[in-house]
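Note that one protein chain is taken out, while the other chains of the complex remain in position.
This part shows subunit A:
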């Protein structure tokens, strides 16, 4: 598996790490000769009316520091045409199926689309084929968005994105496009059902959970207590199926932020009940958050001292047993709780670890005999 993605600066053009899980477009792009017809789109080299045109070689100018090397392999599946159209001479550059060259060509394509008054439906077929081939490229998705805008027609979009997501349900670009289409054209119907389908297939799909939040935020909102309760129960149900699921716990936490975890009726009971069958560091962490909320709001339903003790106990459990890789975080939470709600001596409260002179020793250092 290779890993050069389309990235720039410390900032990735394609931050989508899925790109490294699958074939990388740059290092491993197979120069297979594609079928001429792909989803109804016919490449220019295969069109009868273009058959008489001679390829025009690319001119990179004198002494380029970096020359584009059109290797033998490259020419097999690329065609460069010079086109005379009236007095306008336009160069239709490489119609390649590698997304990497799409980045170079996109400017030409867009200028041409505008200048030649091209059939945008054709362009839609083209970009559909390209995206299906290279779904992790920022530019191809942005190009599609432009075509949708120019056509002012989103009718194919949700189905198209669903198709791409069926191949990779977490494709970051696909989700952004979907969100844009829905917001721009007010296509909210059926989305919650779609999200639920995806969560049925993979309850750990973080993108789907994010989409759930997106849909509800932009439609009913969470302020209706019936909606909130529906969401809480739905999430708890998913948690029962797969308790070690960061996304579900984050979602639960997120939707209850405003109201407060500790005051939500029945929540503590339902979560502690889960503890017996569904042990997970996320559950324990959630309880810590809940107890912290009870302390912060000085809730009368909770004994403050007992709640603090429970919270500290759980932090210790996480730091020492259940989530040791994040022991520094749990020790910080513990110290913060002690300082804020404890009645004893203050402990170092900054997020920094306590100074070396404290009793806490790093795990790796051996203790003196």
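Here, a contact is a pair of C-beta atoms (placed from the backbone, for glycine too) under 8 Å apart; a residue touches a chain by one contact, two chains touch by 3 or more; residues count from 1.
We adopt the following convention: contacts and distances are computed from a predicted model.
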Protein name (UniProt record) of the chain left out of view, among "60S ribosomal protein L33A", "Very-long-chain (3R)-3-hydroxyacyl-CoA dehydratase", "Geranylgeranyl transferase type-2 subunit beta" or "Leucine carboxyl methyltransferase 1": "Geranylgeranyl transferase type-2 subunit beta"
Which residue of A:213, A:240 or A:310 touches the chain not shown here: A:213
Contact residue for the chain not shown (choose from A:134, A:280 or A:338): A:280
Listed residues A:125, A:142, A:240 or A:310, member touching the removed chain: A:142
Sole residue of A:126, A:172 or A:302 that reaches the chain not shown, by the stated touch rule: A:172
Positions on subunit A contacted by the hidden chain, ascending: 1-13, 15, 17-18, 20-21, 26-27, 29, 60-61, 64-69, 71, 73, 98, 100-101, 103-104, 106-107, 110, 138-139, 142, 146, 170, 172, 175-176, 179-180, 204-207, 210, 213-214, 217-218, 242-244, 246-247, 250, 253-255, 257, 280, 324-329, 332, 350-353, 364
